[in-house]
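Handing you a structure now.
Here the complex is missing a single protein chain, while all its other protein chains stay put.
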């Protein structure tokens, strides 16, 4: 097998519970973003754009959609005879099975996979983040510093630093201390969860740490252990767009940023393309009576109504007389005649019946999950059907093949949830 | 996604414990066979030769080698944009993880995967068997019979029928009863573990059975349930070569059959090729002083010594003055000068030191595992190193980087085991 | 599918009659996202044909680029699923183009090495959707030697095509290529099904007699000797032969029934993936009855037009009844009506271009005005 200088391991196993119904049946990295993409497309594209052609994707939670999406890696030019992209779920070893119990534990369980490529460096990434980064420059920095590990960091406002893992650095940005969500942060350098390690060093630390921590985690265990060992860890400063779309609000916000005339995250740059798996790609159509402004439309979507400040996924249909505003409509969803949607997220393959109104009313936080749905956004889960003439308020969640009888007098008040179980496929 | 008429699901999760050290770190379907192949190559090749281009491989036990071997499916022309080969390990659904607990349970857990192709028929195969079969003919038979399920059967000698799952059939080979290893068999039609089901029917039965049997198995639960439901099940008679290489002796025997002048299982037929993943494929070389008779040699193997009635894997080297007889030497192993090997299985990437003798002495069954090693065959596990001038008897097992000090006076008596743990890679 | 496919993607007589472009018709953009050849390629693969030879006479670089990876049609096989044959020169074969049959004859080893019993021969310049399995079934039911797909056309248009006279059983009686006075309005679509071994034999016989044309030397010459049948096709079908027909076919995609046929009804048309981001409609843009390809950024007004991928329109520009191909840039305050911009055309600020529906203005690839 051909040796690789560097291979990349993407942690894509997270459940993403703060995304509520959006991650009910799919892993967070597989959630769509920006119309036609899925969240993991951004790191996968960063890898191939940085000339890294060997990528492991560590999954364990609802990986079906992720597997289908990645396939054999054709969209990212990662379909290779050796290397390319490999999905790495947990497995049974010598009669004993083990789920991944922590970020570092997931890498620990795949030591053999990495060893097969005998790489000098390993790049650890998270499958949850939206950004553009040339990892080859970070690798250059890592080599220049003769580092054992290099961690990408973002300067955050000091008053927000307590939300992050903070790197305290000494001379030449050498990391001297790591604090997870410190109450009194000493620095504003937040870890982006992007690490380059010398593989031999990391392997040794992983084996060592596994003796003590069965749920070994990079932030909690590996980095502190290495600092303690006086290994050479450096911070690599990054100062461009980077988003962890971890909540409903931040997910919605990041999508909305794409429709600005000059977006802070630009998808349209020829020299740093993002790739995705989209088989069928007819063009977009805008009808005779349509009005589309400040919006982006993906392949095969058709608008016959009004769309303002919204993001439409592939194959979406907005029928005549419908109005969609400040919303995200995902792949394959149909919004029928006369609907009015305001600040909504409608997942894939839904059908919203005629004259349905969603997102009007008082801003009452969701009663069951007030920590998830409270910023006024109503969320419709995938493959949901909503009957004609229904009125749905703010911070609502709807999921399943709903019928008129599921609604109280055709109304779902703000903050209410309507989740029908057992309608998986 | 393009709809498929039939897709195939290969059960490749078995541990294969009766193959002893051969399956210590690799799943049984990944064990090499016939020199250059791995056991799963035979069903994978049967699939593509039968024009089935969508295959799921269900794994859970030590799948690393299997994953590496299958890769993106290039050798079998199964690298497709849609369809092709997909590895299907267990995964976490809605916060709950579940290993595959039975053959049917494994399919049950992958209903969504199958549904995505919306197939009319599903072919269930085992990844453990060696045979040539045109599944398209079996499908034709299944359609002709308008069956709900068709099960391939082999006529076995009645006196051996009690080792098998036996199908009792009525008119036109309709299955009326299934008995697992019956003490008093009523028929000699043994199930080969090859099933075609109408997918809609199977899906319904799987969901039903899951209510009662969390370890749902085709033979134990699904087939009896369907017979009970008066579904139409038919036996499809197969009368060609078929082997379950489940034990050390049957594995050795099946390999030896390949070297006959007219083997009962013929690898050399142009119209039914077997495919495998072999990257590096230089030709074989036979040296000046060598003697090779009644043997097969795989790509890149070199013989400078004597090889009689043996099977050599890719890259094997038999040095000058060494004699190998009635043995299987797997990929990458080196047999140094002056060795004498008789009825041995030497796994991949071993180094057998100079003048080592293996397989002489009394036929004493292995003391620790007499049910596995008792037919005189000694087995050397993968990546094992044996020092110079050692003498090893019959029914021995050796594994690990052994040193002279591990042997008692340079000798490992017949029936002894020498297994050094913790030398994984 | 028990057939291999041959797509004739451009002979010397197959350039657009009214422009001097080196690009073969098969490579021309159609319907906002596709190239002409995608329709026949997808018809083949959607019918389960998994070995296709594309034979080109003038091997335009655009076509070769488009076919440079077989992945998009899922024809990437170990031993090749998509074969692109350009003419080549050997000592035995120093000739240029001599006819459609000659093109196939030169690649006869492709046919000889196949096992499939049938061959589907089609053109790369047609826009339609068909399941060739239906035609093959018909071919076998009729026990035909050759089956030709035909369509009833307007009588006036028939003289541009091969015109067929069929008997009651749909067996071919007469065939005339571009007749001055057509006997019928039954036109051949230039798509044939034929037994592989019969085709090999016919080609070898032809070559021995120095004959090279498929229509004249096989269909017409053998019309009585062989059992040639017609298979009626009734759906949407267009052949691209001129700037006008290129314009008209593109405009057809503004009709819902055409879009639904190709974009929404399974099976779909596959094409080379371009990885463009979503189309972007900025604040002051206005778009009515338009196709807009991925990666486009719109600031102006567009009506009744087909915009391909990565088109940019500036503020206060007005585009109507036009076809704008990939990567074209239209500045501010422009006015375009009944215009075709080929790929990567730049229209500077303030330009005005007005053609007619009958004679749209055509700007060649890369023009800057």
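For clarity, chains are labelled A, B and C in written order, and residue numbers in each chain start from 1.
We take it that a contact is a pair of C-beta atoms (placed from the backbone, for glycine too) under 8 Å apart; a residue touches a chain by one contact, two chains touch by 3 or more.
Since this is a predicted model, take the numbers as computed values, not measurements.
Report, in label order, the displayed chains that the undisplayed chain touches.
In the entire complex, chains touched by the missing one are A, B, C.
For the chain not shown, which residue from A:65, A:80 or A:142 touches it across the whole complex?
Checking each option in A:65, A:80 or A:142, the one touching the absent chain turns out to be A:80.
Out of B:298, B:327 or B:347, which touches the unshown chain?
B:298
Looking at the full complex, which residue from C:35, C:71, C:126 or C:244 touches the chain that isn't shown here?
Within the whole complex, the residue contacting the unshown chain is C:71.
Which listed residue, B:16, B:34, B:165 or B:415, touches the chain dropped from view?
Once the missing chain is taken into account, the touching residue is B:34.
In the whole complex, what residues of chain C lie against the chain that is missing from view?
Those residues of chain C that touch the unshown chain are 22, 58-59, 61, 65, 68-69, 71, 76-80, 83, 86-92, 96, 109, 273.
Given the full complex, what residues of chain A touch the hidden partner chain?
Output for chain A: 2, 74-75, 77, 79-82.
Mind listing the chain B residues that contact the chain we can't see here?
Output for chain B: 34-36, 74-75, 79, 259, 261, 267-268, 273-276, 278-300, 302, 311-312.
Assume only the chains that are shown with their structure count from here on.
Can you name the chain whose C-alpha mean lies closest to the mean of all the C-alpha atoms?
So the chain nearest the centre of the shown protein is A.
Farthest chain from chain B, going by mean C-alpha coordinates, please.
Result for max centroid distance from chain B is chain C.
Between chain A and chain C, tell me the centre distance in angstrom, where each centre is the average of that chain's C-alpha atoms.
Each chain reduced to its C-alpha mean, chain A and chain C end up 41 Å apart.
Which residues of chain A are in contact with two or more other chains?
74, 79, 279
Got the chain C residues that touch at least 2 other chains?
71
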